[in-house]
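For this view, one protein chain was removed and the others were kept in their places.
On to chain A.
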Amino acid sequence: MPHADSPASFLDTPTGFRSWLLTHDHKRIGILYAIAITAFFFVGGAAAVLIRTELATPQGDVLTADGYNEAFTVHGVVMVWFFLIPSIPSVLGNILLPLMLGARDLAFPRLNLASWYLYALGGIFTIACLIAGGADTGWTFYTPFSTLFSNSNVLLVVVGVFIVGFSSILTGLNFIVTIHRMRAPGMHWFRMPLFAWTMYATSLVMILATPVLSMTLVLIGLERVFGVGIFDPALGGDPLLFQHLFWFYSHPAVYIMVLPAMGVVSEIIPCFVRKRIFGYRFMIYSIMAIAIVGFFVWGHHMFVSGQSMYAGIVFSLLSFVVAIPSAIKVFNWTATLYKGSITFEAPMLYALGFVGLFLLGGLTGLFLAATALDVHLTDTYFVVAHFHYIMVGGAVMAYMGGIHFWWPKVTGRLYPEAWARFAAILMFFGFNFTFLPQFVLGFLGMPRRYHSYDPEFGLLNAFSSGGAAVLATAYLLPLGYLSWSLFYGARSPANPWAATGLEWQTSSPPPTHNFLETPRVDGGPYEYSPSQAEAEAEARA
C-alpha cells in the first residue's frame, strides 16, 4: 500500500485486477459503480428503444401486449433502481464527498465496497428475471396484480430490488457518518459545498425511505409465496395499504434522484460564471426543506385510488409547498448568472439544460398536484412526460454535466470539448423532441402502458419516437469520446477550470489518501471573485 506522502495517483497504485475488486478506496469504488451503472443504463436504454419503436406506429406490431408490459417494466426497474438512484450519489458522491470535505476516505470503506457488491448481486437477480422471461407488473409492483394475478417472474425482480435497496441504505449511512465526523479542520457545516449538502439530504432520504420499500417487498413476497392476505382484497387485504407504503418510499425516491442533480449544478454554475453562488444559506435551507417535506407528499400519487377526499386535499397542499424551495433554487441559480462572466463549456451547457428542463418538469408537477386536474391527467402521457423531465431532463443532464466537470479530476485527462458541447446540445434537443409531444398526447387523453393506440395520436408519437432516436445518439456520443479521452486525451492540469472547491486543491487524479496533508479550511466554498475572472480573461486574451 502506498503511503500518504507518495505522489502516485490512486489509478496507478496498487495495480492488478484484485486491487480493484477488493479496493477500499472510495474513488476506485466510485469508478466500479460508474462502470456498473453505465452497463445498466444501456440495458434500460435498450428497453426504451423497444418501447419507442413499438409506439412509432399506432398498431401493436413490434411487441405483443405482454412483451410491451415486460419492456416498460424492465425500463422502469432498471432505470430507477439500477441507474438513477445510484447514479450521482454512488458515482460522483463516492468519489467527491471525502475530497470535498478534506477527508482521506469515507468513514466505513469496507461497508462502501460491500454496498457495491450488494448492488451487483441485486443486479444479477434483476438480469436473471430478464433472462427467465421478465416481469410485467411495471416498476410499481401494484397489488393484487403483482401478488396474485401476474404469471411472470415477479419474485426474482422483487428480490433484486430488495437487495439493491440495502446498497443504497449503506451508502446513505456511510455518507451521513462521514459528513458528521470526517470534515477537515475549519470545514464548518456552513462552509460545505452545496454538493455535500445535497449528499447529506439525499442520504437522509435513503436511510429513512428505503427500508419502507424493503419491508413492503418482503410482504409482497410473503403474499405471493404463501398466499396470506395483507394486500389482496380477495383474502381480506387492502391494496391501498400497499400503495401508501410503496409511495412512502417512491415519492421521496424522486428526491434521491433530483437533489444530487441540484448539488452538481450548484457546483458547476458558480465555476463558469466566476461568481459566488447567490443565496448560499437559502440554498441549504431549501435542500433540507425539499428532503423533509418530500416525505409528506406521497398521497398525490393516489388521488384517484379511493383515498379520502381530505387526505387528497392535504397531500395536494403539501405538494404545492414542496415547489417553494425548488423555486428558490431555480431563482438562486438564475441570480448567480446575473452579471457573471459566463462561459459555455460542456458542463455549463448541461447545467443550464438542467435548470430549464427541471423548471418545466417542476411546473407541470404543479398541474398534477391539483386534485381536479389530476383526475383528467392520471395515467396519461402527461405524467410520463412530467416525470421524465425531472428524472431524465433533470437528473441525467446533471449527471452528464458532473461527469464532464470532474472528468479531468478523476482521470487526469481532458475530454474533447467540441464533441462534448455538441453532445450536450444534441441531448437537450433530442430530449425535448421526445418528451414535449407527450405532454400534448397526455392532455389529449392518450393513456400510458398500452402497446397500441388510436391513429389520431400517430403524428405526435412519430415525433416522439424520432426524438428518442436523436436522444439515443446523444447518449452514445459521450460513451465514445470519453472512452477515447481515457487513452488519447490531453493530460489535464490539477485544476483545469480554476475552480475553488477543496477537491481541486489536490493533484488530478488524486493520490490514494486524497491529500498529502490534511487541508485547513478558512473560507466558504465558492470564493470566485470578479477580479479573478478579469485576470483570467486577460490571461486568455
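Quick note on the criterion: a residue touches a chain if its C-beta (ideal position, glycine included) is under 8 Å from a C-beta of that chain, and two chains touch if they have at least 3 such contacts; residues count from 1.
In the analysis below, contacts and distances are computed from a predicted model.
Enquirer: Looking at what's absent rather than what's present, what does UniProt name the missing chain, "Thiamine/thiamine pyrophosphate ABC transporter permease ThiP", "Hydrogenase maturation factor HypA", "Cytochrome c oxidase subunit 3" or "Probable tRNA sulfurtransferase"?
Expert: "Cytochrome c oxidase subunit 3"
Enquirer: Of A:L113, A:L245 or A:L460, which one is in contact with the hidden chain?
Expert: Residue touching the absent chain, from the options given: A:L245.
Enquirer: Please identify which residue in A:W20, A:F42, A:F108 or A:W484 touches the non-displayed chain.
Expert: Here the residue in touch with the unshown chain is A:F108.
Enquirer: Among A:P14, A:P211 or A:G356, choose the residue that contacts the chain missing from this document, as touch is defined above.
Expert: A:P211
Enquirer: Among A:G229, A:G356 or A:G524, which one touches the chain that has been omitted from the display?
Expert: A:G229
Enquirer: Since one chain has been left out of the picture, which residues of chain A touch it in the full complex?
Expert: 103-109, 169, 173-174, 176-177, 180-182, 207-212, 214-216, 218-219, 222, 225-230, 235-238, 241, 244-245, 513, 518
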